[in-house]
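Removed: one protein chain of the complex. Kept in place: all other protein chains.
In order of appearance the chains are A, B and C, and numbering begins at 1 in each one.
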Amino acid sequence: MTLHGHVPPEPDLVQLLTPEGTRVQHPDFPLEITDEEIKSLYRDLALVRRFDGEATALQRQGELGLWASCLGQEAAQVGAGRALRTQDMAFPTYREHGVAWCRDVDPVTLLGMFRGVSLGGWNPNENNFNLYTIVLGAQALHAVGYAMGVTRDGAVGTGEPDRDTAVLAFFGDGASSQGDVNEAFIWAAAGNLPVVFYCQNNQWAISEPVERQSRVPLFHRAAGFGFPGIRIDGNDVLACLAVSRVALDEARSGQGPTLIEAYTYRMGAHTTSDDPTRYRLSEELETWKHRDPIERVRAYLVRQAGVAQDFFDGIDAEAEELAVRIRAACRALPDPGPLSVFDNVFVDLPDELAEQREGYREYLSAFEGAGH
Amino acid sequence: MTLHGHVPPEPDLVQLLTPEGTRVQHPDFPLEITDEEIKSLYRDLALVRRFDGEATALQRQGELGLWASCLGQEAAQVGAGRALRTQDMAFPTYREHGVAWCRDVDPVTLLGMFRGVSLGGWNPNENNFNLYTIVLGAQALHAVGYAMGVTRDGAVGTGEPDRDTAVLAFFGDGASSQGDVNEAFIWAAAGNLPVVFYCQNNQWAISEPVERQSRVPLFHRAAGFGFPGIRIDGNDVLACLAVSRVALDEARSGQGPTLIEAYTYRMGAHTTSDDPTRYRLSEELETWKHRDPIERVRAYLVRQAGVAQDFFDGIDAEAEELAVRIRAACRALPDPGPLSVFDNVFVDLPDELAEQREGYREYLSAFEGAGH
Amino acid sequence: MPEPTNLTVAGALNAALRHRLEHDPKVLVMGMDVGKLGGVFRITDGLQKDFGEDRVIDSPLGESGIIGSAVGLAIRGYRPVCEIQFDGFVYPAFDQIVSQVAKIHNRSLGAVRMPITIRIPYGGGIGAVEHHSESPEAYFAHTAGLKVVTCSNPSDAYWMLRQAIDSDDPVVFFEPKRRYWSKGSLDTSAAQAPLPLHSAQVVRPGSDATIVAYGPMVATALQAAKAATEDGRDLEVIDLRSLSPIDTATVVDSVVRTGRLVVVHEASVTLGMGAEIAARVQEKAFYSLEAPVLRVGGFDTPYPPSRVEEEWLPDVDRILDAVDRTLAY
Partner (left out) sequence: MPEPTNLTVAGALNAALRHRLEHDPKVLVMGMDVGKLGGVFRITDGLQKDFGEDRVIDSPLGESGIIGSAVGLAIRGYRPVCEIQFDGFVYPAFDQIVSQVAKIHNRSLGAVRMPITIRIPYGGGIGAVEHHSESPEAYFAHTAGLKVVTCSNPSDAYWMLRQAIDSDDPVVFFEPKRRYWSKGSLDTSAAQAPLPLHSAQVVRPGSDATIVAYGPMVATALQAAKAATEDGRDLEVIDLRSLSPIDTATVVDSVVRTGRLVVVHEASVTLGMGAEIAARVQEKAFYSLEAPVLRVGGFDTPYPPSRVEEEWLPDVDRILDAVDRTLAY
């Protein structure tokens, strides 16, 4: 026998709404959803895109130091975000603006981080949305530890809908290569933890195509660690919602971890500092434009649900308002004062650091005196 | 559909020689082997066991600081070790004394490390056997890097038996949880590298049973990364030899990595510092004694190959000689001089460190003068 | 009032863990082999039996996983006490410690606390193989956002570990493994610790010169001070205890009195704690110093094989040699 040479077939991805906006059924993932609910998802998608676009514009105008756009990944994020219950906890990377939106984190707070007025600055436990984590993969382990806590708190498998808690850990195709993500798989499996790993495979890690990380679909990884993995159409908000719901439900009920690979595409640059024309072909982008996650929902709503134009106009107006608000609020974000660097280093400020702070305060006040 | 609930059946392991010493055939892994060759394997196993036992005794007598015995894992190690070709490279952990034996590394040099006269001290490129690596899993990445070099050197897939080169990376069931091992899988798969990962699942990582690391058989891990994995009877030297040969051949010919899980058992303590009675039942040990890797070869040789007693007496005598030699040589190993700590820190000794060395030399010589 | 108990450092650490597990339901102990085995040094002996497998957790074998999951537990409101099995095995967790544990409180503008204790047996002198004898404390003391402490005797072992676990800031707690079996008396029933966690302590008053040591080197420094009395020298010995923050005031105070300072540690001299202490003392006690601050430490080499470790490690003679040199100024 040879050990090599068995090539698994390219997997199907779960899809409930085609790029053309046709609702299809999946035998394993039926989704009961009303047109009103789909309209609400449309609103999420449209507002997230508008917010994201506004942030990119703010960066171009020098109001932000950097922006990592989620353009093209709105469905993957909103689908997952809307599958969460209040008590669930999400651990994002630095690109989950769509999930932040679903968790009611103020977009302006997010902007503050990219503007450089803070390093994060929201309270993870307020909206059950962890701080952005920039070090690739580190948050996967945080999610696992949080899930250990959930289990210990007895908040798994009780059957009480408001009590049973799941944890949703985000990471990218690139980050899947980090040791931390794989250790997280091990911890999750060994502890049968209520955590859903949600990998947005957007095909790129800056300039590296996903083929640099793996020669098999990423969702396969899970089986090797002893838990289920599944690939979904990450540009189909209904598939993302449906499968996330099942996985989160199973986590809450004590059935352990799942890996969801949301197959999607980074439509923009990696960040505003990046120039993707150096490493990828525009044809690829064109192909993916036909799979736009928002267009297909709009097509469905127009063609199959008969939603009229003023609904869309209303959303557009709301988006415009949002953009105006966050633009103004972003510009108004105050810079932190120089002495703020000593705040929150510790709960208990050591004398030595207090002394350093005091020395710096004196130094600064000497300038004031000198009219600097 | 539910994502959870599909339990894979417990896998078969490849076995070619039963615990009772009966030769069996495996449809996928035929092994052509003469009785002379099996006698030679028996010799390896017996001498490794004797060496290992002698080292344990030396530790008890205070000649070694520590010893990590390979008792019970001789077949897993000799089978793999004898599947290597001269040009292949092995990356051991700290327990592969049986592989070291097959690579002709002087047992006394190994003892030197555990005696504390060196931190390793052999030349990895002399016998193509890397230094022992104590930090769990780190060597898996070294193996992968070495395999990158092999590929770049054009030493893969040429069809020349003395040129095509494979790399064999050892690690334990416990180490399989380290990020480094999993990153090694990723690198190996992405680069289709000529590396065979050889996991000795000896059921324990110090006091932690393998179930703490994984709820599915470890060889499953490989498929998720996109290369084959297989479980073998790690106490069956023939199975270990046969499957290692196939995997190494496939690596050399350019078919990429394999993960072999050698299912075996740590018959002794983790190291001489450990007390396994604190955490495992003696029944378990008893069960595994019936699967002893050496007994079954002896049984085969006696019963099926009709090998006479004087063969075994000869091996016993050789083993005794070996023990006597290494005991004497170990005791005679000179302690490093105090100034040796400055040797080999750098190829190019910096002035600053030379100065530190000189200061220490002067300090020491002052004592000599003072008759200390 | 109950009698002070006589305990080893190891026993005192075990008692401190037991106390916190008993009194704070949010405290968890986690690491490799901390359960049934009770840790390779038996510091967690009996704890899993008494507090259960979900409070004393045998983790899978990854240091990054241990610390990373502790971070998540802390976000969920827990107070994890993590054991790193040996000094040389903390590095796989370095990223989680330096970029996450040390910074999340700051990143969250104070909303999230990281009351994580990372216990690390450290230092040499036990005849071990590579990676089992290192002194990596300076890496952590250089990292803003971490507190770093070490103990040298059973009483401090007990109280400082309790204080570390109670600290709302992350604490890296270095345990002097070669002193695990040193005995000393200790009063576990006191209402509070004898000293704040981050204070240094003069453990031997003296007037001719000051020796600053910590962890395993305190006993060695005290031996040196005793030996020096034979030459009529009266050395003051300070047990630094806290490596970050450093109780500079206590050290400077002493140097102002003695005029001379020798700092001792096992870690390599370059950029070891001695560097920082020398830099601070020459800055704050410039006119008091009658000689340069001298450092006695490991050489700038990897920790050597054990058959030569006694020569490599600072000992009484090397300390006295430095004392001679400082007094010769």
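We take it that contacts are C-beta pairs under 8 Å (C-beta built on N, C-alpha and C of every residue); 3 or more make two chains touch, one makes a residue touch a chain.
Small disclaimer: the values here were computed from a predicted structure and weren't measured.
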| item | value |
| --- | --- |
| Residue among C:78, C:122, C:139 or C:214 touching the omitted chain | C:139 |
| Sole residue of A:56, A:165 or A:178 that reaches the chain not shown, by the stated touch rule | A:178 |
| Residue of B:116, B:179 or B:257 touching the missing chain in the full complex | B:179 |
| Where the unshown chain meets chain B, residue by residue | 89, 91, 118-126, 130-131, 133, 135, 138, 140-153, 179-180, 183-184, 186-187, 190, 343-348, 350-353 |
| Where the unshown chain meets chain C, residue by residue | 64, 88, 91-92, 94-95, 98-99, 102-103, 106-107, 130-131, 138-139, 141-142, 144-145, 244, 246, 267-268, 270-276, 278-279, 282-284, 286, 289, 291-295, 299-302, 329 |
| Interface residues of chain A (partner: the chain not displayed) | 65-66, 94, 113-120, 134-136, 174-180, 205-208, 212-213, 273-274, 278-279, 335-338, 340-342, 345, 352-353, 356-357, 360, 363, 367, 372 |
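As a convention for this text, only the chains that are shown with their structure count from here on.
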| item | value |
| --- | --- |
| Pair of chains whose C-beta contact count is the highest in the structure | A-C |
| Centre-to-centre distance between chain B and chain A (centres being mean Cα positions), rounded to whole Å | 43 |
| Centroid distance [mean C-alpha coordinates] between chain C and chain A, Å | 40 |
| Multi-partner residues of chain C (at least 2 other chains) | 59-60, 62, 64-65, 92 |
| Of all residues in chain A, the ones touching two or more other chains | 179-180, 183, 186, 190 |
